[in-house]
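Worksheet for the structure shown next.
Here's a slice of the assembly, chains where they normally sit.
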């Protein structure tokens, strides 16, 4: 089965990103495929590479990067939500004349069309949010 | 259709609205703070028991355990499942509605 | 985007709006999804339930809180061929509102009809 996942909250503040991750992992273990995880609203904050959680705590952004690397999952941050909240990749950095970017590995920034596409192309779209 | 609810029924109206708007052939999975809706002897237990006449109710075990609860704390006939069971529910049901 | 249009898949999309406007961004950013989604030529419906009905309240004026008054976008939805707006009657009544309080033409339906609308949809978005 082909899944799309929508994550609407940032890391640590709400359980949404944790639940989405554990769901994605379980789906993969059951032999299914995650077509795309789309991060919207504060969800875009999951894509930062600047987080340093306590050593005895889970590293939410890294965990997504690793899962994506291992299972070829497309991790997309909504560009409009990312711009409002200060999530920047090298292209956005140049375009908006910023002096740094902060996106983590395996995440990319793209438009809301990618979310609609996930709704059209996948067999199940599931949302985790507040 | 699979309906998920992730909010405490004592804090927010998500479970109440879900129960008002679900079709008879639906299943409900309680996750995150939504698991509190499965507790027995609370102010919302009666409405959940009433919904069980037509709706199968599940609760996500890992979230239940995190909150210090287990099967003995729950209304009868609520099934405790793990993430693998969660994935299977989304496959058995063709559609998903997430009440946030 | 073209890829989808070419794929010819048409699904029944339902956007469920259950939050009040302005207190959180969900209502506003949900509308941005609807606008982008309109280009994909899917079968789109919007449902307003619970505090979501407040999104459609007439005469919103955000000038004194300096935020965007996105409520004006609702009247533009028709131009995007998004024309099926459903409002739950029970949600309106509990909040002391009537159809006259709303800024756009909608279809007011009861819970039983809303239940059917949800059941008949294929992809549901909740923000």
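In order of appearance the chains are A, B and C, and numbering begins at 1 in each one.
Everything that follows uses one rule, which is that a residue touches a chain if its C-beta (ideal position, glycine included) is under 8 Å from a C-beta of that chain, and two chains touch if they have at least 3 such contacts.
Only a predicted model underlies this, so the values are computations on that prediction, with no experimental measurement involved.
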item	value
Chain-type multiplicity across the complete file	A x2, B x2, C x2
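As a working rule, only the chains that are shown with their structure count from here on.
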item	value
Intercentroid distance (Cα basis), chain B paired with chain A, Å	26
Shared-contact residues (touching 2 or more other chains) in chain B	96, 98, 100
Interface hub residues of chain A, defined as touching at least two other chains	8, 125, 127, 129
Residues on chain C engaged by chain B in the complex (per definition of touch)	16, 18, 49-50, 90, 111, 114-116, 118-119, 121-122, 124, 126-127
Chain A-facing residues of chain B, complex	4, 6, 31-33, 62-63, 82-84, 86-88, 90-91, 96, 98, 100
Partner chain A, residues of chain C touching it in the complex	1, 3-4, 7, 9, 11, 13, 25-26, 29, 32-33, 36-37, 39-40, 42, 123-127
